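One structure is given below, encoded as structure tokens.
What follows is an incomplete set of chains from the complex, kept in their original frame.
Order of writing sets the labels: A and B. Residues in every chain begin at 1.
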């Protein structure tokens, strides 16, 4: 139940479109832009990563069970950045079966130039597990590497889910300074 | 991390004023009505209660550390409903010291007619630990006996904290049906 190792952008950042080579648990390719209007919880993991298995995936499963999908979309991103020869799509598929994961999981697009796949690179992720909260307007409001406290995460996702299109950009009022939600982009800087 | 044993009122209920014989961690007596405008998290516990010690008090401490006091007031209620001869005010005081509890704790007013103290009786609590969420307008939105899931609780408190005076009564949109927040009182039934 610790909370640390945040990697926060100083200024709110628009979430780039993810680049996916194949999807599991989704009949059609999913676009981040297609989820606009919903809060997106993006859980980046690796099938053989100890910390992903120990807490990030269990937490993602709890989030998927807790929040209404029409408001909060939980999406997995399998970022193969090591053990490339071992972690085939069949491994990811078996993993999803064993961990009973029903939410959509995208396999991050391999990068011919190096070991870091494309979405992982575009988001400057430090490793797995990484967690991103993207608001209804597509801005990154939280980006974390490592364990995340359940109570705080629940409050943060709950707060983002309360931001309606009209009230978007309202700073969450309920959390202590350490809460870690980047304020929504101000009107002026969005112009 | 389970979630069960809710005792929910079918209709939203106005939270009665608590009846306290003495306060710890508060220089002046605290009135529930004096906290109107803030979300109140009321944690009812007993110093020698195993489950209070194992999860309810640790969770209350996490809530106190997570939410802004100006929006969310975490308040303890020590309901002495058994072991009356043993649990003196000195025991409660020593307990608060040992568990490093800094939020206000009221000692529920003893009832000459029976073992159940006055606030516990007025709220129909089933035992300890019990948890109540009271919204900014003074309505009981959640009443639970037993363990409460951190992620869901965070989301619920976060949602209640987002209800502004103008938007009060807005049903939280983000949680699954099982979430357990009683809807705020509808306009018509409040007439």
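As a convention for this text, a residue touches a chain if its C-beta (ideal position, glycine included) is under 8 Å from a C-beta of that chain, and two chains touch if they have at least 3 such contacts.
Small disclaimer: the values here were computed from a predicted structure and weren't measured.
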For the entire assembly in this structure file, with 2 copies shown, the number of copies is 4
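Quick note on the criterion: only the chains that are shown with their structure count from here on.
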Whole-Å separation of chain centres (CA-atom averages), chain A against chain B: 32
Sites on chain A touched by chain B in the complex: 1, 39, 59, 62-63, 65-68, 71-72, 149-159, 161-162, 172-176, 179
